[in-house]
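Working notes, beginning with the structure itself.
A protein chain is absent from this complex, but the other protein chains hold their places.
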Amino acid sequence: MGESSMMAERRSILPAAVAWHGVRYEPVEAMARFVLRGSDAVCSTAAEVIGLSNPSVLRASHDEHRAILWQGPDEWLILAPEVERVALLQRLETALAQAPHALVDVSHRNVAVRLEGEAATRLLATGIMLDLDEAAFPVGMTTRTLFGKADVTLWRQAPQRFHLETWRSFAPYVIGLLQAGARGL
Amino acid sequence: MKFSALALLKQALSGEPWPEQWRSPEPKPAYDVVIVGAGGHGLATAYYLAKEHGLHNVAVIEKGWLGGGNTGRNTTIIRSNYLWEESQKLYEHAVKLWEGLSQELNYNVMYSPRGVMMLAHTEHDIQSAKRHIHANRLGGIDNEWLTPEEAQAFCPILNISRDIRYPILGAALQRRGGTARHDAVAWGYARGASALGVDIIQNCEVKGLRRAPSGAITGVETTKGFIGAKRVGVVAAGHTSVIMQMADVQMPLESYPLQALVSEPVKPVMPCVVMSNTIHAYMSQSDKGELVIGAGTDAYTSYSQTGGLHISAHTLDAICELFPVVRRMKMLRNWGGIVDVTPDRSPIIGKTPVEGLFVNCGWGTGGFKATPGSGHVFAWTLAKGEPHPINAPFSLDRFRTGRLIDEAAAAAVAH
Amino acid sequence: MSDGFRIKGGRIDRAKPISFSFDGTVYRGYEGDTLASALLANGVHLMGRSFKYHRPRGVLAAGAEEPNALVTVTRGGGRSTPNLRATQVELYEGLQAESQNRFSSLGFDIGEINDLAGPLLGAGFYYKTFMQPKGAWAKLYEPLIRRAAGLGEAPRHPDPDHYANRFAHCDVLVAGGGPAGLAAALAAAQSGARVILADEQNEFGGSLLAETTATIDDQPAQDWVRATIAALNAMPHVTLLPRTTVFGYFQQNFLGLVERVTDHQAAPPSAVARERLWQVRAKEVVLATGAIERPLVFAGNDRPGVMLASAARIFCNRYGVLVGRRVILFTADDSAYAAALDLFRAGATIMAIADLRTNPTGPGVDAARAAKLPVMPGTVIIAAHGRLRADGVTLGAIGEDGAVRAAGDLPCDALLMAGGFTPTVHLFSQSRGKLTYDEARQMFIPGTSVQRERSAGGAKGTFALAAILAEGHAAGRDAAQKAGFTSEAHVAPQAKGDIPVAGGFVGAVPQPKGGVKGKAFVDFQNDVKATDIIAATQEGFRSIEHVKRYTTTGMATDQGKTSNMNALAIAADALDRPLPQVGLTTFRMPYTPVTFGSIAGHARGDLFDPVRQTPIHGWADEQGAAFENVGLWKRAWYFAKPGETMHEAVVRECMTVRRAAGLFDASTLGKIEVVGPDAAEFLNRLYTNPFSKLEVGRCRYGLMLNEAGFVMDDGVIGRLATDRFHVTMTTGGAPRVLAHMEDYLQTEFTDLKVWLTSTTEQWAVIAVQGPRARAIIAPLVEGIDLSAEAMPHMSVKTGTICGVETRLFRVSFTGELGFEINVPSDYGRAVWDAVWAEARKHDVCAYGTEAMHVLRAEKGYIIVGQDTDGTVTPADLGMEWAIGKSKPDFVGKRSLSRSDLVKPNRPQLVGLRTADPGFVPDMGAQIVPVANPAPGSSAQGFVSSSYDSAVLGRSIVMGLVAGGRARMAETVFITRLDGAAAPATIVEPIFYDPDGERLHG
Partner (left out) sequence: MLLIECPYCGPRPELEFRYGGEAHVARAADPATVDDEHWTAFLFWRGNPKGLHFERWRHASGCGRFFNCARDTVSDVIVKTYKAGEPKPDAARLMTGTTP
């Protein structure tokens, strides 16, 4: 049995922030992330624990530090500060003990980038097929979709600020495509 | 009138018009054999029925214009380097016939054995290619392994850099593989069959299959009326399910749009056929100079003869990776065909549960190359009422017993 | 040369002269010129050679429909673009263009001999000859034909340029920015709709850019254009896309547009994309693509200097170029009079206006007569003369009886044809709309719509400017309204003073009895003559589709834009059938040719497909690992030390694992967390193995079948809690397995309360395999008893390693004592570094996938996809043990009892012990009964795995052999590519440590 008291260091795959013409890319700091599956009631219970509302279809509910992103009719993505991860997991499992559900930690599976600037929607349109006009994709909307050949979760936080979440190993592709797209703006 | 250089000269000097290449008769009330579908396979079947089995009272019924189905819209790749013994026998039979087809038909079908090179991009591809090569050699079919450098020597515009996303690790080359002029194949068989007495009836759609109380086939209902037949052979490619449904026969088929495209013509740059099943790119250059590029099928079944832009785009992505000098060239025309796909990606050639009704279908994305062989064995099957040994394994029954001939298992796509 | 044909006026910028070269000669033009207009200004008409006969050709048209003037534009390196239409190449300083398809020079081309051999080279001649002797086609004739065919040369170097992509959405997309399109865009935009207006030309305005007499809303037409563009530009919800071709109309109002961003620039900034693909989903579409003028079919109609009247008018009014000084017009359409008047005013002598119609009337004719232009009703041109440039015509008079009699020759240096206009219905047709034939005006116009689009203006056969504007306006409003936008009443622009298109002619023009000498072309680029079309019908090619393919009419790079209607009319006439019954050939995308690069867009290099790398990738890279592609992943293949070959490296890696231990990055392994009260039951149904009784903390191998009973994937499944499983699968199979599971869960086993979450990327996986494995990890692990008793083979525990939470598996794919450390991905690298540091104390190495393959093969462990190929059952693999006997059902079970799947002679997995221990067969080699099987023999099976085993000092081989498991000790032969098949003995497929003692160490 080891006596190691060392703590391994975390290493993100995301490069540092860059500003392109009209849009700035920024890595989103490490977060606690859980996939929650189950009935709508399950999400309501979880939302209560977190102190947020159960988001409606294709929407995020959030406060300054936490968010619940609708992913599908029985699936939500919970985002919270990394320091809350263990405690939150426990509180959620306790609250949900009686309801059939699945709660899975994906804090390291996903990474996210933030895009901000007047060209943000144009840049995203390099690879996002959805209509990003505010009438069609208002602030607060979130969905899984494709960015080029990568699956992503897109969340509009402000008219020209987006949170773009993907699986870890797809991040270089996503950022590469953003970079290439910036040449085509 | 026999075609030759001399005939061409005579005609040029005299200014006389050439005779019709085939007759366009009205249907007779009945035939010994009615073939549904005047694609290459149907016309070849009729030709061999007349030529080799003495059956001249034969009609080929075509809803549109002859050769206008997949025969007229394919990328014309011919090869016989298939994996399974059953397939090898079938496609090799065809290649042997291709080799003498222009002379047989007195029609230049421009069979051009310029070599078909199939690229390997992964270790798995290499194993699969080697498996094909060993199996083909055993089957008496030429197929050889090329290093990336040898592959590039064979096709100089190939990008063998190790730095591309899916570097080329080698290739399997069948030198006897190549291309032929798709339209000429249909026309040559049509001319040959017509001369032997076969009636080719175009603009005549089969709308029903008439059956005796015993269940046996008695003929076909068409837009030109009822046409009696002792035997009916359905060779309708993408439309096979629709026709078989007329006799309440369900088929293990799904029809998908498959696209192809050509570039603007340029002077020769592409001396052979190159295929990459792994990243979905197929390219050759026609005698007229266009790059002929095969794309993939759409995800969904459809009879629309067109497809989505993303399908062609996917192929052009791959083409530009493999042949970066063509990136600046332009797509001239893009089109689609309807391919009938079986669960094991092998054709069905033989009897059906209905007496007198025979079927030849399921060639999916790769039946052009089989045209002469398919027609040849299907003619035998129709004439004798029993499959030829070469097509016996390609029965409908194999789906029940599980004796599939799964070419897809080893190679993702079969062109 | 001087630009002696340059006149006053036009939209070129005389303050910006440009020098450019064509076939090496330097000329002068101006900004705003096209290559064609600038060459014409310099008196150069000869711009190309035709495809088959190598006839000298000049420019026919002024736009996208140009069939003749095809050039290659080079910018050096890979920036060489063949087959560009000179009429669309915008001039820039230093532009270099070359003519094409000539052997020697444009003026002297030995290929022109084909022109003399014309009678031999009629439609389809190649199908009738070159057949003898057998084999000569491919060796002799074909290479010659190929060299003669083709147009320009493909670039020789890779294209260095960049291409961009943009997805876009709008309420109304307007294709074409002539009067109809501008009016439509304005009307739609005024109602608040999001509008995209695209025009393939560098300027909006379409035909109005060459309009001289018309006024719109009481201002000159071009002023109205300017004002309209300014108004549209001022609206933020309008996107104006000049130089943008709408090339494809796909399902559900999805359209492809390609924007040429930099080709017109002298020095394109390298950071900018050359072209941009726009993929637009439009709620509503307005097609305002105009109409294209038809040539007339008569002998010599292809000579340089013979061109469309509308083109001559455009060159004159828009570019300030006179295409000739002594001009003859040949027309069946009023609009030619507008051209005649404009050229006349610009200083040309109008030698004759030969009008096919016996009694032409209308404002154009009146104006021409008033200007004393020689209007000759009832007149045809029988032939045009001149080799490198038209120098005269033979006129013919149409008598009362309709017969044509020669009426003398007339000199000229330009001959303008006006056969009427063909509506540009390409996009409408691509949208699957049905065309209808307007009998009176002999044109196909849009009929029934299938998608949410409408046409306006020339595209719909409407030619009077006032009507075009009204129609455009109405179309724009209607589109906006259907998209949900209603506007207060804006009125349509009002126009007057134009000379509209009226009349026209299709087919071959009347000729004197007995015909005339000389070739009358229908399809200029493919050299298809009227006689070819007639000959084809005589040869039995009665369908227009057959005529097209036999003669190749309409198959050139212009896709018959100027020729299809004439070809159809000639065919209909020859077949004696009404034209609409003969019908048009299918319009296909693209409208004009589109660069491959623009369609591929960003998908090149690392963006061709995502490159997935594990958290430990960087370490392997630093160690100089070679990588292999597996699915989208890059996996470390082997770690060669400096000077080591791959084989040496693999031998070392394998031996090290067996002797001490090795570290392996297994992060790419697919992982799914299966959670819920019914998790075990779900796995029971998806895998052959039983899971109900698996204890928490233990693992089980799982074999997954497809419904047809064939092996599709496998992996180790660990139970973390009664309702929670950690399921692993093959790297390449992960997406497929998850989709397969979801499919059954959502659509078949809907009674089960269980959910699936992909955790592949949550966990980095470090495999530590070998006798020293426990010793290596022990110092780093906390909270887990690693002893054999507490943690036996096939168990899983949670705890921490290096302070990080871990799911620690005791599993082995090498046959050695082994652990797989799962840690959250961001910690993967640090934990690997720590484990590596420990491992080095034990003299171990990192190993790659190749060594992994060897090690597992030594143990007879299968790899799905290598030892199976989609036709293999569990029994074929000798894995009946993996089947839960008491389970009533699992996916694939029922199929296993089908007759062919229970045959005794099915290929079965066996080991093969080669007689020569140094012989490592090719994977894929065939198994045969004799050393020298006759060609055409059957195989008994094939080699699925084959390696040189260092620990055994010999080759190890696995294969699938017919009835193999009942044939132990039998000798078979394994094919080789370099000689006779080599003998091998059938053995059990396990070569090393058959009793599995090392596993339990």
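All chains are identified by letter, namely A, B and C, in their written order; residue positions are counted from 1 within each chain.
By our rule, a contact is a pair of C-beta atoms (placed from the backbone, for glycine too) under 8 Å apart; a residue touches a chain by one contact, two chains touch by 3 or more.
Since the structure is predicted, the reported quantities are computational estimates derived from the model, not experimental observations.
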| item | value |
| --- | --- |
| Chains still shown that are in contact with the chain withheld from the display | A, B, C |
| Candidates B:200, B:251, B:273 or B:379 - the one touching the absent chain | B:251 |
| Sole contact to the chain not displayed, among C:345, C:898 or C:965 | C:898 |
| Contact with the hidden chain (one of B:147, B:223 or B:304) | B:304 |
| Hidden partner interface residues of chain C, rising order | 250-252, 254, 279, 281, 432, 450, 707-708, 739, 742-743, 746-748, 750, 888-889, 893-895, 898-899 |
| Interface with the undisplayed chain - residues on chain A | 57-58, 71-73, 75, 129-130, 143-146, 151 |
| Positions on chain B contacted by the hidden chain, ascending | 239, 241-242, 245, 250-255, 299-304, 308-310, 343, 399-400 |
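The rule we apply is simple: only the chains that are shown with their structure count from here on.
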| item | value |
| --- | --- |
| More contacts between chains, A-C or B-C | B-C |
| Inter-centroid spacing, chain B versus chain A (mean Cα positions, whole Å) | 49 |
| Distance from the mean Cα position of chain C to that of chain B, given in whole angstrom | 22 |
| For chain A paired with chain C, centre-to-centre distance based on mean C-alpha positions, whole Å | 33 |
| Set of chain B residues in contact with two or more other chains | none |
| Residues of chain C whose C-beta touches two or more other chains | 279, 603, 606, 609, 611 |
| Chain C residues touching chain B - in the complex, by the definition given at the top | 51, 78-83, 119-120, 122, 125-132, 134, 137-138, 142, 145-147, 149-159, 161, 248, 250-251, 254, 256, 279, 535, 538-543, 545-546, 549-550, 552, 555, 557, 559, 586, 588-590, 593-597, 599-601, 603-606, 608-609, 611, 628-630, 708-709, 865-866, 869-871, 895, 898-901, 922-926, 928, 933, 935-939, 942, 975, 977 |
| Of all residues in chain C, those that touch chain A in their complex | 162-169, 194, 271-273, 276, 279, 281, 602-603, 606-607, 609-615, 632-633, 673, 675-677, 753-755, 757-763, 777-782, 784-786, 801-804, 823-831, 834 |
| Touch list for chain A against partner chain C, complex | 1-13, 30, 35, 37-38, 74-75, 100-110, 122, 125-131, 133, 136, 148-150, 167-170, 172-173, 176-177, 180-181, 183-184 |
